[in-house]
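Okay, handing you the structure first.
As you look at this complex, bear in mind that one protein chain is not there, while each of the others sits in place.
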């Protein structure tokens, strides 16, 4: 598959909804909706999300808890239980559509073609099996090899993610590893079958800063080695800034803004993105300066606010008359490769960013 | 590990001492507090209208007039160094640990326990195999098909099972399955030489109660386990669902159930009292019950101690097994 010009890699996706043929992108998500019927009502965790991703590229998905980041990633892996989740839309992975595929077909892709690094590796690894066993298991389910070969592979993998004396540690149980080591082991497990798509869900949340940096370096190195596509899910813009090529800001199950890292940090166009940037701790910031948290709380996914889902928390909603509370803003391409879903006129947004927001950061 | 086991066994000895002392106290002090005299107690071992000479002879033989601590001391001494038993025509030496001789039947209590333990063992093990297989399978299926008709039906039956005691299901099944419809043979089981399948009805009735309990436990545990992050990881690795459920899910679910199982089986091994009574099976439970009904202190004490010992041992085994099954316990 020919490499595309990076500039063309991400296309506006709002107009791409609807069924078309197989896309040329390595991963393309089209109008993905993941709804959970509950006794209290329909929880619309993901409600019409589209994006593309090519091999070798990294997409950061950011947003507060409950914005639908993790649900999206589990949706791509096909890990939602059909009995309690309604999944619709299309997910094309290397020419194969996954939403409509059989459970078994998707299972065969999991772990091999696409893999996931979960947050909280302690609870994500089985406490009763050794780390090595869990890697071997992941490897052997997709590769018809003997146990000893798989074990050797597991030791190799552990070594590659930087675990010292991997030939010994391979027989340790997860609880015998430190937090950082566990995360490395988790990564080793995810990478054991050389996945082409790697989804990392908050891979560094629980780790201290030094370890965090090591892990991120590791992921970057591994990506270079395997040329994988990576989706990095996090609420930490710092991580995204370090690792991603592009950023997808999610709010209430939808895409609020999609931009290159450079655009997102230097020319963000959505008030919510401004808020995220404002609440990001920065090493170069004076200690006395306070963070500017986003006011209010994340919206209910059952009763999503009318109009713009962000409107109850938006300081600028009144600039649009009552549009913010009545009409849902579509995701439109404001600049090439930069999409935003906001009623504010583009010029107004640029003005606010330059005059009000940026100086405070 | 060895130190752990030794420590637990020493604790068990202490526990048994306390249990025997309490049993002794219940046997002697409670009736006395209610005004029962040693003559009255001796009278329970005599024929009708016992004369004073008979009562005196009985009191003398069983030592009912000795101070309670002295009687208790004799009991303990027999366990540690053995005892001598006078049959009238000879003196039998009862080697340590001697649990004494029945006031009623003059049999060695140890012999009686050894004679009956296999019977209770067969009841408990047979039922346990049934209830674990049936209960756990139903629990797993129910959890996996949560909310379906199968789940609802199974849990409904389980609720009934938990609330139906063996003496009810047992008597009902005896009346119909055995006596009216002749579907199963009468329950006759007096030792290992008998056909164990004579116990099929007690197994089913006892297992029904426990299977119901285990189905509910397994279902709840399974539902919780299947929501664990590591199950999601297992699926994310692309493992077949069967592997996810049985290797990853069930393994973790069964660990706490193993603890409950250890307690249950320990309790049953000490005497499946209601089952034995319902089906007239001469196991340890019947022995203990008869002992209580007939004021046969040595038997009551022996049966109580053995029952306690089984519970303690079962707990110990569970604790050791827990270490084997759960590496987190092993390493801590």
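Lettered A and B in written order, each chain numbered from 1.
Rule of thumb we're sticking to: contacts are C-beta pairs under 8 Å (C-beta built on N, C-alpha and C of every residue); 3 or more make two chains touch, one makes a residue touch a chain.
The rule is short, and it goes like this: contacts and distances are computed from a predicted model.
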Missing subunit (named according to UniProt) among the choices "Oxidoreductase", "ABC transporter substrate-binding protein", "Nitrite reductase" or "Formate hydrogenlyase": "ABC transporter substrate-binding protein"
Shown chains that the omitted chain touches within the full complex: B
Among B:151, B:290 or B:319, residue touching the chain not depicted: B:290
Contacting the left-out chain in the complete assembly, out of B:55, B:98 or B:272: B:55
Residue numbers in chain B that touch the chain omitted from display: 36, 39-40, 42-58, 60-61, 86-90, 102, 104-107, 115, 171, 174-175, 178-179, 186, 188, 190, 277-278, 280, 282, 286-287, 290, 293
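Here is the rule we go by: only the chains that are shown with their structure count from here on.
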Centroid distance [mean C-alpha coordinates] between chain B and chain A, Å: 56
Chain A-facing residues of chain B, complex: 228-230, 232-241, 243, 248, 251-252, 255, 325-328, 331
Chain A - residues contacting chain B, complex: 74, 77, 79, 103, 107-112, 115-116, 118, 120, 123-128, 130, 134, 137-138, 141-142, 173, 175-176, 189-190
